[in-house]
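Everything on this sheet refers to the single structure shown next.
Now for subunit A:
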Amino acid sequence: MLENLFVGIAHWLRALLGGTGILPVEITESIVFLVKLVAVLIFILLNALWLVYMERKVAAYMQARIGPNRVGPKGLLQTTCDIGKLISKEIIIPKNVDLVVFLLAPVLIFVPTLMVFAVIPLGKNMAALDLNIGLFYLLAIASVSSLFFWMAGWSSNSKYSLVGSMRVVAQMVSYELPLILSLLGVIMITGSLNMSAIIDAQTKVWFIFTQPIAFLIYFIAAVAETNRTPFCLVEGESEIIAGPYTEYGGMAFAMFFLAEYANIMVICAVTTIVFLGGWHAPFEAFAIGGAHVFTWIPSWVWFFLKMYALIFVVMWFRWTFPRIRVDQLMGFGWKVLVPLALANIFVTGIGIYIYKAIGW
Partner candidate 1 sequence: MKQISPAPLEEIRQKFSYVELDERQNIIVPADKLLELMKGLKDEFAFDFLTNETAVDYPEESKLEMVYNLNSICHGYTVMVKACVARDNPEVPSLFPIWGGANWQEREIYDLLGIVFTGHPNLKRILLDDRFDGYPLRKDFQWESGRE
Partner candidate 2 sequence: MLKTQEYTLNFGPQHPATHGVFQVILTLDGEKIVKAEPICGYLHRGIEKLAEARTYTQVIPYTDRMDYLAAMLQNLGYVQAVEKLMEIEVPERAEYLRVITGELSRLTSHVLGTGVYALDIGAFTGFLVCFREREKMMDLLEELTGSRMTLSYARIGGVADDAPEGWLDKVDQLMDAMPGYIDEYNGLITGNEIFQARTKFVGQLSPETAVNYSLSGPVLRGSGVNYDLRKNMPYGIYDRFDFEVPLGTNGDCFDRFYCRVREMEQSVRIIKQAVEQIREVDGPVMGKAPKVLKPPKGDVYHEIESSKGIIGYYVVSDGSNKPYRVHVRRPSFVNLGYLDEMVRGYLIADLVAILGSIDIVLGEVDC
């Protein structure tokens, strides 16, 4: 019942619309598809909101504080109220900005993140759109976001913003490479770019065990992609104030802020899918006494558990690490991660041939 909760809703909706007999199948399907997308959209926005709260709580407990605890039970409504406040604030537009680009950037910043979520399977049969080149689509779309940071930084017409956006582009471009290369090993093993196929390949063993180096590279590069500490030199508030967002205020700033959290969700979801077995329960293949131990928990719960665990790790990074420097960041990306990722591909290739030779 719970396992197929969301799939069931989709079926029910489809049956409801199709059952009337008035609408043709194509329209029914597109309505169902739209509902799925809107559901994903709302889900992400709510999650981003919740993640801000989670971040503040995690930070507080790491810093021997309590954190938000006044608005709502345990302060749960704090971020909702914050957003309310931010929406009501004036968006101050400095004098010499490139107005169109300046205002477009915070609007567009959410687009790639939302587009990416269309292909992410949040549970068994729970992808809004099961593309057969899902992973490729995801990487292609996700890398667009550096453009919007650049738009924000350039149009602000402020030196801090410019320095920040130059850092963004340099950082995102150089970490895109190890990010993609680290995923290649997995793709070589599965032979597919389809998310569901990648998850299916992990029924027995998760890829974190067969591709541990790739996992580390991917996770580091992904954290760098989201501009989080220790790679937060894009914002680097003690150096360049807030980087590309320096001149933004109110909701325009909050859009960047929420997009950051949505991005964290994306990278953690992808890590879950590619390396942690997606929505599979742990030890799913091994039944103890004829019964599966963990499968009574719905697949989508497993997915979120894994995702939030990773999100917690990302937050843990942020509240314990200092920030690294620009040259160190570049050096680490190009001199450590890229060669390591290439070596990983090489070793994986050899491994696949050996397995084939011994008849796997």
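In this text, contacts are C-beta pairs under 8 Å (C-beta built on N, C-alpha and C of every residue); 3 or more make two chains touch, one makes a residue touch a chain; residues count from 1.
Quick note on selection: all candidates are chains of the complex that A comes from, given by their letters.
Please read all numbers here as calculations on a predicted model, not as lab measurements.
Within this complex, subunit A is touched by candidate 2 out of 1 or 2. Contacts from subunit A toward candidate 2 in the complex involve residues 59, 62-65, 159-160, 163, 229-230, 232-233, 236-241, 319-328.
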